[in-house]
Structures are given as structure tokens and as C-alpha cells.
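A single protein chain has been omitted; all remaining protein chains appear in their positions.
And then subunit A:
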Amino acid sequence: MPHSVSPVTEASPPPAIEMDEPAVADTAQQPIGDDIAMTDAVAIADAPQAEEVVEDRDAEKGEKKETSGIKLEDLFTGDSDEDDEFPNAPAKKEAANSPNEPSSPSEFDFDPSELTASDPALLRSFYQRLFPWRYLFQWLNHSPTPTLDFEHREFVFTLPNEAWMRYQSYRSSDLLRKDVLRLMPTRIDIGPVYSTNPRERKMLQNVAGFRPLSKELCFDIDLTDYDDIRTCCDKANICNKCWQFMTMAVKVITAVLRDDFGFKHIMWVYSGRRGIHAWVSDRTARNMDDSKRRVIAGYLEVITGGAQSGKRVNLRRPLHPHLVRSLDILKGHFQEDVLEAQDPWRSSDRAEKLLQLLPDISLRDTLRKKWDSSPGRSSSSKWADIDAVAKTSAGKNFDAKALLEAKQDIVLEYTYPRLDINVSKKLNHLLKSPFVIHPGTGRVCVPIDTRKFEDFDPLSVPTLQSLIREIDAWVEPEVKAEKPVQDWEKTSLKPYIDYFRSYVNTLMKDERGVKVKRERDDEGDSMELW
């Protein structure tokens, strides 16, 4: 992320100074605590400057809008009446059906298939008629009525001209929706909940009064980090073969979060092109400070170093129970999705990489000879060769345990999730909102039901263009539904929004339980739970 601020790790030596340079003496009075903090302060000050400019521009707009006043009903529309989710849609529908309208086959004056994903008209229809504002609000608010969890939450918009607006915040889902329609951002990011309203941060006398308090624990996995082991695609391209790496990652990480850390509310979201994000919404997870987030990141981290750094998995034995479980999950995938589907060691230079990961020199030499004599031997065969050769030609001093451990490390190196760990470590890291449109692919960033993750096909995720066509093509059934049909229900976005809604309902229910329990504890058990 362009705005992720990482503390300066490398001290670039300042220019040498003269012996008599007074700077040394003058700055020598820094107390120790300040020294350390200062590095961070510098890093923060170095953060993109443009952002401030954009944000200033917006602050003015914000003020103007504030003076126009907020109607009380604006605060609650969309939150009290389920059918009022997309207030503009039914009106438009009505208009389209009225006899005065030209009997065009489309209710739009454009053909969606000819337009791109960033086309303002398409995007406006999407935000207006399909985007699940109400559930997004509930997801971030953890309650049906607005709380500070939502009101102090930062939204970040990327405008069509690439400008970036930080520190936007809203008192209701409808106000957020209206501002999005006004600004038409091509991308929406979600930041943390702050101690004060992000829009009012500059009115504070005390800078320390504005600090991030909570945010979902997030994970970001991107297929480009697998380029050294996937053979089917590279860079931004993906196919169903390499998508299996995401399936493996989701399984392993979900097990860690659920079984080990005890988190319940984990949502995976397709990032629209070649990756996935996870959002953990349990209250304890949201309230973790950076140090706690780093602990989880460290607990998960197995693959170290870059693609050029040799053996990237070096684990202590016996393996930690979570790694034993991960190996169990990954073993099958390794055979099918790596050895067979990716065939990563078919060529002899790629096979050399495998040989370098094996512990025994004579074993390596024997295997190298064998493979040189049968070019194009498959990775599955080569993997099987390792044990076969070790059994027949190993000397007395051959260390079978070392070989087994090396093979385990190799399985992990080729299957274990590769996380962009900085996203997880920082409480105030921004992450793209679910349900926005990826500007490159036009695909919606849909949440994925983990129970059916293996069936998920990123290439058939609905796109902005396809969705608008689907609304168009929808024919009202003979038997009318009792409730008016929402636009999103007419499209292939329906299963994703249904899933999101049920996920959010469970989250709110648990959150309510936590709250009631706490109140009850405060009152010394004098009140019944319900």
C-alpha cells in the first residue's frame, strides 16, 4: 500500500560533519525515549505529502457540506427499514416502467458491454443500485444503530483523477453512500476507528488525542509472491491452477485463527484480481495493538527471505503443533496442485533448485545424474525418486531424519501461505473495502464463503459490466414476490450479498451477547441475560 508507514530500519549515515560542528552538542540533549520515538516521527513525516494536500481540499468541501445541515432522517434511513436499502432504485424502476418512457430494451442509455469498469456511468449505477451499503455499515458498526465504531472509522477514497482522500468519516451508511455518489471514487479503502472523529482531528489541541483505537485484524495474500514456484502464470495473471495456492492459504490461516487463537468472525474477500484479504472482526482481535498483531504475524510466518535467498523454510524440530497440522492440510495439495499441476522441477535448472534443498551431497549427485539422463522427467517422478534413491544407494552415515525434515521443509516452501505481513502487523494499515470494483478487471471484490472455498472460481466472479447487463435482462416472474425485488437480487451478486448478510448478522448477534454480558457483570449478576 502506498501509505503504509514503516519505521526506518536502516540508518543511512548522515554526511560526515566537521569536528567542530555544533550540531552534535546542540542535539545531544534528547532524552533516550525521544530518540527512539523520533525515528518513527520522521518516518511519519515522510509519508506521502500529496495526501495532505488532497485532504485539505476535501476538508473544505466537508465543511461546506456540514453547514448545509444533516437531516435527522438521513441518520437513520437505511438502518431502520430493511426494504429501504437502496432508496433510489425502486423509484428509477418505476420510472422505467412508466408508459411515458421510450420502450428501449435497456433502461440505460448505454450498452454496458462496451464500457470499461471505471466508466463513471456504470460505476454510478453500481454504487446506487448494487453496493450493499447497509450490510457494510453493520459489518463495521457491529450493531444496527450507529456507534463510534462506525462514526470514527476512516474511509479513504481514490478519485478518478488518482487523487487520494484520507480521513473521511460518516454518521450513517446513507451519508457514506451519498458522499460516494458525489465523489465517485474508483476505490474505497477502510482504515481504523480513531479516538476522535477523523474529520475533526485538526481541531484538536493535543495531537495525542487523535490516535487509532481499533481495526479488524487483516491478512493480505497475493499470487505474485508465488512467482518463483508457479509455472502456469506470472505477475498479474491467474488461472484456476495457481488459484489453488489461495485455497491452501485460506485453509491454513483459518485453522490458525479459529483453532489456535479462538477467533470466530473471519471473512475472506477476493481482492478482484490475484489475491485475497482476510478480515477478523472479533472484538479481541479488533482491539489488539501493534505488538499483539506482530505476535500473530510471527506465529504464522514460516517462509523467510526473498526468492533468491536459498532455503526459505528452516524450522525447529519437533515441529510446532500448528505446523504439523499445516503439513497435514497441505500434503494432499502438494501432490495434486504443486507436483502435478505446476510441475515445478521439470526443467533441469529448476530441478537444481530442488537438489539444493536436499541435505546429502551424494544423494544430490546420484539424483542429478539420473535426471540428466531422462530429460523432461515429471516433478512427481522426481519427488518419488528422492526416497527411492535414498533407500537403495544411501551409505551407512545417511541421515534419514534429516532427509525427512528437508522434505517437510520443501513441502512447506511450495505450499505454505505467503503473507504480505505488514498488512497484519499494523493497526492503522488501510485495506480495500469488500464489494468495490477492481478497476483493472472490473470484478467485484466479493466475500468468499470459506465452507465452499474450493468451489470458488475467481475468473467467474461477476464484473461491473455483467451485473448491469443482468439487471437489464431480469424478467419479473409470473408469481410476484411479496416484497419488491432488490436490484442485487436480480444478479449473480446475490449469493455473495446473501453470504455477507448472514455473516454480519452472526457478528452482530455475538457482539450484542458480549455487550449484554459485560453490562450484566457490571451489575453483579442482578440482571437476566435476555
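By definition in this document, contacts are C-beta pairs under 8 Å (C-beta built on N, C-alpha and C of every residue); 3 or more make two chains touch, one makes a residue touch a chain; residues count from 1.
Operating definition for what follows: contacts and distances are computed from a predicted model.
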{"item": "Hidden chain of the complex, named as in its UniProt record, picked from \"tRNA (guanine-N(7)-)-methyltransferase\", \"DNA primase large subunit\", \"DNA-directed RNA polymerases I and III subunit RPAC1\" or \"histone acetyltransferase\"", "value": "\"DNA primase large subunit\""}
{"item": "Among A:P120, A:G209, A:G298 or A:G513, the residue in touch with the chain that has been omitted", "value": "A:G298"}
{"item": "Residue in contact with the excluded chain [from A:G209, A:G262 or A:G513]", "value": "A:G262"}
{"item": "Hidden partner chain, touching residue among A:R316, A:R451 or A:K480", "value": "A:R316"}
{"item": "Residue among A:V324, A:A384, A:L459 or A:A473 that touches the chain left out of view", "value": "A:V324"}
{"item": "Subunit A, residues in touch with the chain not shown (by the definition above)", "value": "10-11, 13-14, 16-25, 27-32, 34-36, 38-39, 259-263, 284, 288, 291-292, 294-295, 298-299, 316-324"}
